[in-house]
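A protein chain is absent from this complex, but the other protein chains hold their places.
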Amino acid sequence: MASRALDERRAQFQRYKEDVKERGKPFYPYAMFHDTVMSLVVVSVIVGLAVIWKFTVPGDHTSTKPGLLGPLYTDKADPGTTNFVPRPDWYFYFLFYLLRIFKWPESVILGTVGIPTILLMIMLALPFLDLRRERRLLRRPVAIVAAILTVLSMGVLTYKGATAKEALASEVVQAVPTWAKREGFSGNPQAVAGAKLFAQSGCTACHTYLGTGSSNLGAPDLTAIGKGNQGAQFFSSYVSNPRQFGNKVMPVFGNLGSQQNIHNIGVFLSVSKGPK
Amino acid sequence: MEPLNGDDRPHLPPPSLWPVGFAVGVACVLVGLIVDPLVVVPIGVAILLVFGFLWARDATKGYRAPVPDLEPETRRPGREAPPIPAHVGEAAMPEPEPGEIERFPRSKFLEFSTLGLGGVIGGIVTIPILGPMVANPFRHEKHGKLDLGPLSDFPSGQWMIATFMTDPAEGEVTRRTAYIRNNGESNGEPSFTIISNRCAHLGCPVQPNGPVFDNKKKVERTKGAGDVTLIPMLPAGGFGCPCHGGQYNPEGNRTAGPPVRALDRYDYSIVGGHLVLGKTYSVSKVDGTGAQAKIHRYGLANPGNHVDGPEAWLYPLQPPH
Partner (left out) sequence: MPRSRKSARRQRMEAAINYPIEWLEERSGLIGGVRYFLFRKVPSDTNWMQTLGSATLTAFIVQAVTGAILAMYYKPDPNSAYQSIQHITNDVWLGWLVRGMHRWGASVFIILMFFHMARVFLFGAYKYPRELNWIVGVLLLALGMLEGFTGYLLPWDQTAYWATVVGININGTAPFLGPFLAQFLRGGAEIGPDTLARFYSIHMLLIPGALIGLIGLHLYLVVRLGVTSPPWSKEAAGAERVEKPKRGRRGLLMPGARGGIPR
């Protein structure tokens, strides 16, 4: 059987060579013309991207502000930084997001080494997994499904990686006046102070508030947490010791400087009744 | 004597090495004029004279004696070796088996020695390549004592962000950050919690979950650690990683997300009233808090490597640090 398949493959390649010899066209200039046009497009796109990159950067030329295609450079590398959010280049976003998906210590190795290695192995072994001669798309259903799934999952992972946000304390604090306006607690100094502390204390590393923050760890959205009218005292005691309320995941914030600080956060959460 | 057919031997004097020596003499005189005219110039003149004489003697040889006829390098039929008899030469060799190239002992020897010599060359070239490329990164590095300044900079119970250089001579590339809390006295000794900011997941810089008092920043220049920056802070919610969302409590224990162990810690000692950092070590978890904390300590491991539990057998060895 195997030898018959081999014979058929050889015969097909023989036919291919004869067909090309008989009916083919010379590479130059027919095919090469198309190649040249395509290469011109490629070079133009590269130059175009470089120009757009440079000329959409606002401010003077030493600025690290992003233009349409991102900044010319970010700040100089600081190995001792405590407020930087690292991101890879876009073509590693899929891997970056894969690492966020595997958020259990036992599964870290799957995201870092396991899945990329398996993908590489499958790619290398592809010609030996698919031994049929059939090349027409509609007769290769498995290949089609695999291709669509691969493209979809890579696309989704890249998109999720590109839009994954972390909430840096300094940036979240700037959003506090907007929060106060939209939630309508601008006139309540305790709530505003609590919101500031909420923003600084890394609460948005797990929670989201009016779209700011990270939902990766599955903590609830706090935009409208005060709707149930539990009152500031409830939230204060919850934040200072979530264990009392059966929450074993959330960090204990009891040591937030002073009792006043805890109370301010409680007030802030109790007046958060959703955007008005 | 036959006529020399097509033998276009040029009628020039044969090559001679004497002019080279003559040139050396000239060079010697010229150099001597600059360096030391009294010693070097006479030597150069002597060389000049000797080689000049020899050259002149050589060049005038043709006039002093007849040139003997040189044997031209042409091949003549009469001079060829006699044909090899059929029973010893190539013709006597057996026909090689079809499909197999006949090997002679000599060609086998050449083959093996070529391969062997090639291997020797490969070895000679490869070993020096492997040295700096592969072996050098694994040499033990010297750890300086990192002086972070006087104890008075670390009030009891106060968390500090300390950034310092592990090797000030190399510059900013060695800057590192640690989160330090003075736990107060324990058994008459000052006790510190010193946590590395390197995430135990993949090494990103973890950030304190709580207010940082940038306005109370203090910079202290020390001998061992360059400019040490100290910023008070209040990591009430512990520490969080901005990359993949790992969360830690203030003792460095993992509370959520992918980190495989607790945050690494620094050894420390008190020398002359100063806080001095030692080596870094890895921690699986910490029981208790502050000075009473019981630290499950392991040798420094790469981020993402388990130090305990069943996964630890995936990482049996760590390179020397």
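Chains: A and B, in written order; residue numbering restarts at 1 for each.
By our rule, a contact is a pair of C-beta atoms (placed from the backbone, for glycine too) under 8 Å apart; a residue touches a chain by one contact, two chains touch by 3 or more.
Here the structure is a predicted model, which means the values were calculated and not measured.
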Shown chains touched by the chain that is not drawn here: A, B
Contact with the hidden chain (one of A:R135, A:K248 or A:K276): A:R135
Residues in chain A touching the chain absent from view: 9, 12-13, 15-17, 19-28, 30-32, 34-35, 37-39, 41-43, 45-47, 49-51, 53-54, 61-62, 69, 72-79, 81, 84, 86-92, 95, 99, 108-109, 112-113, 120, 123-124, 126-128, 130-137, 140, 143, 147, 151
Interface with the undisplayed chain - residues on chain B: 134, 136-138, 141, 166-167, 170-174, 202-205, 243, 301-305, 314-321
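The rule is short, and it goes like this: only the chains that are shown with their structure count from here on.
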Interchain centroid distance [CA atoms averaged], chain A/chain B, Å: 37
Of chain B, residues touching chain A in the complex: 161, 163-164, 172-177, 197, 201-202, 204-205, 207-212, 234, 236-238, 240, 242-245, 247, 249-250, 254-261, 304, 306, 311, 314
Sites on chain A touched by chain B in the complex: 76-86, 99-100, 102-109, 112, 166, 168-169, 197, 200-203, 205-206, 214, 216-217, 249, 251-257
